[in-house]
Each structure stands twice: as C-alpha cells, then as structure tokens.
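Every protein chain except one is present and positioned as in the full complex.
Here is subunit A:
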Amino acid sequence: MEKMPKWADVLLTPLISLVLAMAISALVILAIGESPALALTTMIDGALGSSYGWGFTLYYATNFIFTGLAVMVAYHASLFNIGGEGQAAMGGLGVALVLLSLPLPHWALALPAAMIGAALFGAAWALIPAWLQAKRGSHIVITTIMFNFIAAALLNYVLVNLLRPVGSMDPASARFPNETHLPKLSDMALSLGFEWGKNTPANISFFVAVAACVLVWLLIWRTRLGFEIRAFGKSEPAALYAGISPVRITIIAMLISGGLAGMMAINNVMGEAERLVLNAVEGAGFIGIAVALMGRNHPLGVFLAALLFGFLYQGGGELALWTSIPRELIVVIQALVILFTGALDNMVRGPLERMFMAMRKRGA
C-alpha cells in the first residue's frame, strides 16, 4: 500500500521543502539586516515584471533545463552525475571547434552541427567516468568531481594556448562567424510584429530545451531503453536477472546525461557569448542537481524547477543591483533547496506520511 497519495508525493513534498528553504533564506536576509519582503518584490519585479526580465529568466532557465535533464537521466539509472559542470564546459569546446572550423553558411545549419559537437564532447567527457564505474567499480561521484577539475584545467590550457587569437590577451576564442549567430527570442518576436525582451540573451535554444524535455520523457517512460534504465536504477540484481547488462546501461545512461549537459553550450556559448570564454558554465552544472531534485526527476518538474532557478538567478542579479544584498544569496537558496529536497527529504516526508496514514485510518 502506498503510504501517501501520489499528488502529495509529487506536489506537496517539494512544495514544503521549497517553503522551508525560502523561510530559512528569509531568516538569512533578516540576519544581514535587510527586509525579506523587499527582497522578494525586487526579485519578482526584476525577473518577471518586464519582458526584459523574462528574457534573462528564460535564458538562465534554458541552461538549467539541459543540466537538470542531465542529472535526471543519470539519476534514473541510480547514478549521481555531479560532473555536469565539466561536461557542459567540454560541450562549449565542442561548439567552438565546430563553429570555428566548419564553414557553415546559415544558423539553421550551424545549430544542428553545434548540437552534435556539444553533445559529443559532453558525452565523451562522461564516458570515462561511466566506463570506470561500469568496469572497474570506481565511484562515479568521485570520478565526475575529478573530471570537473580536469575539464577546467584543460579548457584553460586550450583557450590560452590554442584557441586564443593572435594578439589577444583575453583567454577566449575568436568570435564565431556572423552567419552562425542564433536568432534571439526578441528578434523572433519582432518578426512576428511585436516588441519583446529587447537586448536579452534568450534565444532559440529555449525551444530546443523544451523539445529535449519531451524527448527525455519519451525516452524514459515510453521506450525499451528507458525501461531498462529505470529497472537498473530501481534494482540492479533484478535488472541483471531480466537480462539487462549493467555495463551497457551505465555507459548509455551516462552518455545521454553527458550529452544533455554538453548541449547547454548551444545556449550560453553559441547563443549568448558567441565565442568560448573561460568559466562559461558559471555553476549551471551544479544547479542542475538542485533542479533535478526539486523537479522530482520528471521532465515537467525539471522544466518548472529550471524556470524557478532562472527566476532566482535573474532576481538575484537584480538584488545585487538595487539592494545591498550580495548575489551570493542565490547560492544560499540553492544550497537550501538541495538540502531540503535532497538530503533532508525524509525529514519532510516522515511527518507527512504519518499524517496521511492517520487520516486513512480515521477514514476507514
């Protein structure tokens, strides 16, 4: 018998966790002598009050959808991919190499090419940890952490020594050709005859991210491979007994996960910066963990949680601009969301389960 109804499990527990995280964040704001109410209105105003704010919110959300889906797919195979940061960074390298070396005449051709480059590089960066986990039993969490640092060092080297244009002091690649620049959502709105989100980085990648949500849903719940991934994640011995190869599933799940994390680069590297810079990922790989946990490892949940974190990111930037609350407040909120939805899940769930059991007993 289920301990509590499905709606409570899917909606109530993440909501209560979110409320707890927000309440503690409010206390932190009070502790540094600011008003939580003012902070909240500033954030809502700055992130959602104008199409300009929405343009940034959607841009950040696009990053977090990709990294959130990446963590989610691995999680269904009970693998904790903490390496989204490194995989997304390598995805950026893939995008840069494709766009700088192939003569692509139009963005409509450049986008799929860049997507392949990004996914390949991201997946390749996840392959070694996946292989080590599957074949040698090395813990994937530790190896993906190590690979984050190795990716950072490698990218630093490549940018400084190989991709940096002659005469430039900046550790960044050359600008991508003009023909490959992705259409911004603001341009698309203009061509439809209205003005929306002028000068914001939100671009067509947002729709790619939404499509990725649908595809991941299809993959996990409507395909044989998805079934195998979930079966493996729920019980390895049972999966083995059913003839599912743990090595194959571990590697495939991590390749998909790394590919999704790498795909983030079409948004931040190709869509926004239009060249590869140092630290382009800016922690989005780690936010993917919070997004997947908050979204209960379901694509719809990931989409909503990514929007929430997009709002927090843009709102947090506005906070730093208009109040004396530093931007790092978002990092605290992010930490609390991860803590309550991930690590302290049982603390929220236990009392709820008891409550529903008691209600059921009274009803019966």
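Rule of thumb we're sticking to: contacts are C-beta pairs under 8 Å (C-beta built on N, C-alpha and C of every residue); 3 or more make two chains touch, one makes a residue touch a chain; residues count from 1.
Basically, contacts and distances are computed from a predicted model.
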Practice task
Select, from "NADH-quinone oxidoreductase subunit N", "Extracellular solute-binding protein", "Cytochrome d ubiquinol oxidase subunit I" or "L-arabinose transporter permease protein", the UniProt-recorded name of the complex's unshown chain.
Solution key: "L-arabinose transporter permease protein"
Fill in the blank from the handout: Checked against the full complex, the residue among A:L225, A:V277 or A:V331 that touches the missing chain is A:V331
Fill in the blank from the handout: Touching the hidden chain, out of A:F147, A:W196 or A:F232, is A:F147
Completion exercise
Residue positions on subunit A contacting the omitted chain are 28, 31-33, 80, 82, 128, 132, 136-139, 141-143, 145-147, 149-150, 152-154, 156-157, 160-161, 286, 289, 293, 324-326, 328-336, 338-339, 342-347, 350
